[in-house]
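I'd like to ask some things about the structure below.
And now, subunit A:
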Amino acid sequence: MSKATFGYFPGCSGLGTSLEYERSTRAVCRELGLTLWDIPDWNCCGSTPAHTVDPVLSSALSARVFAQGETAGIRDVVTPCPSCLSNLRNALEHMEDELFAARVEALTERPLEAGHSVKSVLQVIVEDIGLDKVKERVRRPLVGLRAVPYYGCLMTRPEKIMRFDDPENPQSLDLLLQALGAEVLPFPLKVDCCGGSLGIPVRESVPRLSGRILELAGELGADVIVVACPLCQMNLDLRQGQIRAKGLDYTVPVPYFTQLMAYAFGLGDEEAAFKLLAEDISPAFSCMQRRAGEIKAEEARVAALAAQKAAAKAGRTGSGQSQAKSAGAAGGEA
Partner candidate 1 sequence: MVMSTDTAKKFVSFEALPDFLAQLAQGACVYAPRRENKAVVYRPWSPGDNVEFAARPTESCKHVIFPRSEELFSFTRGGEGENPDDSSLILQEASEPGPAVIFGALSCDARGFLAFDPVYDGCGTGGKARDVYYLKRRAITTLVVRTCKTPLNTCFCTWVGGGPASSEGADALMTEIGNGLLFEAVSDKGAALLQSLPDASAEQGAEATASREAAQGRFPQPADIKAAPGSLRALFDSAPFWEKQTAQCLYCGACTYLCPTCYCFNITDESNGIRGVRLRSWDNCMSPLFTLETSGHNPRPAKFNRLKNRVGHKFSYYPKIHSGRFSCCGCGRCIKSCPSSVDIRKIVLDAIKEAANV
Partner candidate 2 sequence: MRIGVFICHCGSNIAGTVDCASVASVASTYPDVAYATDIMYACAEPGQDAIIAAIKEHRLTGVVVASCTPRMHEPTFRKTVERAGLNRYMFEMANIREHVSWIGKDMEANTNKASELVRMAVSKLRLNRELKPKSFPVTKRLLVVGGGVAGIQAALDAADAGLEVLMVEKQPTIGGKMAKLDKTFPTVDCSSCILGPRMVDVAQHPNITLYAYSEVESISGYVGNFDVKIRKKAAYVDWSKCTGCGLCTEKCPSKKSYDRFNEGVGPTTAIIIPFPQAIPKKASIEREYCRQFNTGKCGVCAKVCPTGAINYEMQDEFIDAKVGGIVAATGYDLMDWTVYQEYGGGRYPDVVTSLQYERMLSASGPTGGHIKRPSDGEEPKDVVFIQCVGSRDVSIGRPYCSGFCCMYTAKQAILTKDHIPDSHSYVFYMDIRSPGKGYDEFTRRVQEEYQARYIRGRVSMVYPKGKKLIVRGADTLMGTQVEVEADLVVLAVGAEAAKGAPHLAEKLRISYDSYGFFMEGHPKLRPVETNTAGVFLAGACQGLKDIPSSVAQGSAAAAKALALLSRDMLDSDPQIAAVNVNRCVGCRKCIEVCPFKAIQEIDLRGQPKAEVIETVCQGCGLCNATCPQGAIQLSHFTDNQLLAEVEALCRF
Partner candidate 3 sequence: MSVLKEKELRVIGFLCNWCSYGGADTAGVGRFAQPTDLRIVRVPCSGRINPLFVLKALLGGADGVLVSGCHPRDCHYAEGNFYARRRLEVLKGFLPVLGIDPRRFEYTWVSASEGQRWQHVVTTFTANIHALGPASFSPEARELQILNAAAR
Partner candidate 4 sequence: MAIQDDIKSAIAEVLPGLSCVIGWGAGPEPLRAAPLFMRDAADVEKFTAGFLAVNNPALFLPALKGAKVGLVVKGCDARSVGQLVAENLVKREEVHLIGYPCRGIIDMDKTAAALEGRCEPGEVKGLREEDGDIVLDTPGGEVRLAKTDVAADKCARCRYPNAESADVFVGEKIAPVVERDDYADLAAFENMELDARKAFWEMEMSRCIRCYACRNSCPLCVCRDHCVAASREPHWLTQADGVRDKLFFQLIHATHLAGRCTGCGECERACPVGIPLLTLKRAFSRQVEGLFGYTAGLDQGMPPLLTFKLEEPAIKEREW
């Protein structure tokens, strides 16, 4: 059923802007019994700079990644980055066409064997590991944390290529966060565009697009926006200041889901790597703890009330009937 060993492709961000994603991913996978084998001498997946100008070159870069895996006996690859995933998948898809494959292989100078697959870390955790296993591993439940899941535009789309979750209303991250104990707020913009790499050529696009996401999260009262994409994370987190400068009245930490998993699993600061976020996460955790306290108190109150009622019922058998009747009527109108 579940496969425990994968070739690991960190992608370029993993060694730079998304170091916290990279670290927490490795830690979490380890905890879940997933062995990640680094693909030796990997290269760029062929993303944005390549695929916008030359699809063959782009696929050739991806193909080389698979070929590198092949030499190490790896057929199933996992990557944390949706953008890399998209490009790697596209390459495999396009190379189904023999003519295209021939053009790619002319560049790579090595034919690619059949049977390669690639998945995102999120997909592997949700589908191959399963949320039950995640739940089992939780040591510090995120009870009280109000989270909005933000998948970004690439994780589930295009549907035909990604073949994961509902393309318009994905649930996997929602369920994962629930498994960690968090309160997940329905987030209508969960697959909206953050502006992506347009932030560089069209500068004002990110404040507008990411701003909309942040604004809605703020209106919903989210403690954190949980992401799974390095580029989204950068736009929402690193550029939050810029967006605030344009009028946003809201500050929110934007952790990767793997960071929250590491925290919930009770791993250390090194693994959770919250320090590497631009926006401080500690206010979120404070809110969480305060709310957790309230929840606990409420639960205690309800339990006490129930115990009281039960005791009263046991003591007053005579009037038990009328008690039950009124309860029944109340239930009916509820």
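How these were chosen: all candidates are chains of the complex that A comes from, given by their letters.
Everything that follows uses one rule, which is that a contact is a pair of C-beta atoms (placed from the backbone, for glycine too) under 8 Å apart; a residue touches a chain by one contact, two chains touch by 3 or more; residues count from 1.
Not measured: the values here are computed from a predicted model.
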Given the complex, what touches subunit A, 1, 2, 3 or 4?
2
So in the complex, the part of subunit A that touches candidate 2 is made up of which residues?
166-169, 186, 188-189, 192, 216, 219, 332
